[in-house]
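Complex shown without one protein chain; remaining protein chains in place.
Up next, subunit A:
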Amino acid sequence: MALSGMRGLSVFISDVRNCQNKELERARVDKELANIRTKFKNDKGLTPYEKKKYVWKMLYIFMLGYDVDFGHMEAVSLISAPKYAEKQVGYIVTSSLLNENHDFLRLVINTVRNDIIGRNETFQCLALTMVGNIGGKEFSESLAPDVQKLLISNSCRPLVRKKAALCLLRLYRKNPDVVSVDGWADRMSQLLDEREIGVLTAVMSLLVALVANNPDAYWNCVSKCVRVLERLTRSQDIPQEYTYYGIPSPWLQVKTMRVLQYFPAIDDPNIRRSLFEVLQRVLMGTDAVKNINKNNATHAVLFEALALVMHLDAEKDMMAQCVGLLGKFIAVREPNIRYLGLENMTRMLMVSDVQESIKRHQVQIITSLRDPDIRFRIIFIDLLVQCISLCSIRRRSLDLLYGMCDVTNAKDIVEELLQYLTTADFAIREELALKAAILAEKFAPDLSWYVDVILQLIEKAGDFVSDDIWYRVVQFVTNNDDLQPYAAAKARDFLDKPAVHETMVKVAGYLLGEYSHLLSRRPGCSPKEVFSIIHDKFATVSTPTKAILLSAYIKILLHSQTVDPELQNHVLAVFRKNETYLDAEVQQRASEYYALSRKGPSMVDVMAEMPKFPERQSALLKKAEDTEVDVADTSATKLRLMQLTSTAVVVADQKPANGVHPALTRVPSGQRNIEAPTVPVANGGQSPAPVDFLAIEAAPTHSAPESSPLVGPGDSLALALMDNQASTVQPTGSVTEWFDALCRKDSGILYEDPFIQIGLKAEWRGNQGRIVLFLGNKHTAPLLSVKAVILPPRHMQLLTSNVPDTIPPRAQVQCPVEVTNLSPSREIPVLDFSYNNSSAMVSFKLRLPVIMSKFLQGATLAPADYIARWKALMGPPNKLLQEVVRGVKPLPLQEMSDLLGSLHVAIAPGYDPNVNNIVGAATYFSENPTLCLIRIETDPADRTQIRLTVGTPDTSVALELKEYIKERLVDIPSGAAPTSLPGMPSPADDLVGPAASLAGLI
């Protein structure tokens, strides 16, 4: 490590570095600033060296984020110093510390000019750099001619000329008049003949700015630019230093193609032809290579070429070729290329001819929705929403979007759909609104968000929001006490808006009638104010809405704590007036409410809040199904419906006989108003063996709820959505412990409370599994409204058979579930279970033990084979994922090895020469089996840290598996997030050159 060469500066920097905390650092910095201030004030005779030292210190302090409000003069005055070292520091610090409007800068214009026109090249460069960075209008006026002279001079070195070009660009930005159009078009054209690549790059940047302002004036530069591109793409006369990983200056290529995009259209057939030849060469000649830097550079050029092709409105063939390339990019794993591919695909959609060819890539686009990087998902959603707006492919895009929605992306998707609603085609609005509402309900991260979404939906597309949608909001709000004040306040806000849709008046009227008394303390929400804001709409709304509003009025009146005589008079007058209303419903309500309200507060009970609704299936889903009848069966809506509902298999009190299922009875499922599609239960002739752990008769011991241990907050039970219905029924043991036990074995108890016992038995083969849930009623009364819905993670296909609505006393019901694992993921399915024990509704969510290790199978390899495979994975390309994991539960080596074995990894003792390392192999089954190699390097001195390496040909498997193993090791069996140290070296073999040395050093 080299020190700065200034002892005082180095000491100061290390002092600051050694400060334990921010306060100490601030104290040290303040001390230094005070010191510098005194030095500058008192000692007129500071040596140049001292001045330099202090000014650097100031810059360092400034960079750390402290205000440096003095010493600017000293920094600026150094510029005029005769000594090189001082001048240098003056220039550098001035351009960092001061901004263009600083008064002091004016003082040095002359000095700067002298340096620019002087003969000392280093001074010229320093001056040009400073002006190029912070030069303002005044510099522009006094320096432009001199800078121009340097740029076109033949005698100047390239070093000076390229800086002059960029300095001129800055001056031009500050004052466009400094470059006269007439003279400069020709000069620019001549400058483009330049052979020196550095100068050419700077000139090209200048040209971009000039052309952007006035493309017409610089037409003569087009052919020159094409020639530059020809020279670069053919690698003619390109010095070695200007190739980057073998590519002739990618920056100049990109810049030149960028310039060409500022010209509106290139019509000259000759130029066009040569340009297309160049572009064709770029498009054809680019293949992905292994070196990441080279790959970057070639793709930088390629993406720019794509943009230029789009800009030039090329022939259909070439466009299709571009779409093909983009299709390839969005399918690659390299995230940068994929990101830019998606972004450009979105731009490509603007070109009408290619929509059809883009359609072919939709499935690839879809996979990006699962990307862990949120930015990807947003771009992707944006892309799909744009697809929806294009008539030809919109239905499919909307379906895809709807079908791909899950908890991780629902918020983005729904918000994007809402945005799009206002501009969408009328034909598709109703469907959009309905789908947005369903997704919002299914995946709402919290209920207030759901209320927001629906109210916005009504606001933006009221005409297309059916009654079912707002009924559903009312149900949710009524059943959730916490939500009521929020919803009422929101509804009130919406009524304030200028044009309020009638549906909004309905829902707001209803909500405020029920719950506005919860807001009465808030400003603008007194009963009187709420009444008047609702009543403003009364005259203009339809009869059914009037009826709703009348009910709201009486509720507002009777719920208010103190009777406001003025309000009472108003409301009574309204009732009075409507006693003669034409419509019978309105008339009746008005008369009855008039009579009731005159009886005063004693009638409060009559007008109490509405009771909770019984839990019911969303009517929206039914509606969605209806609207889908004309669409093919595989439509996303249908699939989604199949996931959300289920079919019933009852095996009441019977044991399967002769390996064949008893008659399957489909039971109509309670209040559900959907006739659920039947999913045939796979019956491979092998039914589950009779289960012994469900001996209901024998073990009714856990019947006292008060003896049950409380469930910790980390437990999955705490998820119940309808919290008002969260029961007092507690499980008789720890749900987490049951779950953990089932992770290790394949049969056992999943859940048990005084009423029900849920057992589970599973069999696994390859990427398939069969789980049977045994639902046993331990009680003497039947369990009613039994519902079991499994929310499958995206990577799994689950075929669930239905559960009967009722489980008879002391009976057991089996519910088989077929699992197919499609892609690697650590997510696991969740069983959403509820039943009614005739006194209360009990609902809970349970994780199902369908964990990664269930799809793992130990693989034994010969040592030579193992090492060969390991080497193959080392690459290139490197397919080993490596991480230093800290905070590992300290285990003896043998136990760690056993732990790995319990995850179905076959340990290969002795394969690794280092006895502190554990290596093993396993096959992971998803759609295709993948062989995974695993190595754990332990540190005998520190058992809490290990290095974990996972290698598979498919890196997505490696990533998930690594995380999975990490989770097991860090906190067994589950819990705290694993901590990895960001500062630890990244895998060094992944990096080249300086990266590797950086990694090695720190």
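Everything that follows uses one rule, which is that contacts are C-beta pairs under 8 Å (C-beta built on N, C-alpha and C of every residue); 3 or more make two chains touch, one makes a residue touch a chain; residues count from 1.
Basically, contacts and distances are computed from a predicted model.
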The complex's invisible chain, by UniProt name, from "Kynurenine aminotransferase 1", "Ubiquilin-4", "G protein subunit beta 5" or "AP complex subunit sigma": "AP complex subunit sigma"
Write down which of A:304, A:452, A:514 or A:912 is the residue touching the left-out chain. A:304
Among the options A:340, A:758 or A:846, the absent chain makes contact with A:340
Given A:249, A:545, A:785 or A:897, the correct residue touching the omitted chain is A:249
If the missing chain were put back, which residues of subunit A would it touch? 1-4, 9-10, 13-14, 17, 56, 59-60, 62-65, 67-68, 88-89, 92, 95-96, 99-101, 122, 125-126, 128-129, 132-134, 159, 162-163, 166-167, 169-170, 197-198, 201-202, 205, 208, 241-242, 244, 249-251, 254-255, 258, 293, 296-297, 299-300, 303-304, 335-336, 338-340, 372-373, 375-376, 959, 982-983, 985-986, 991, 993-995, 997-1002
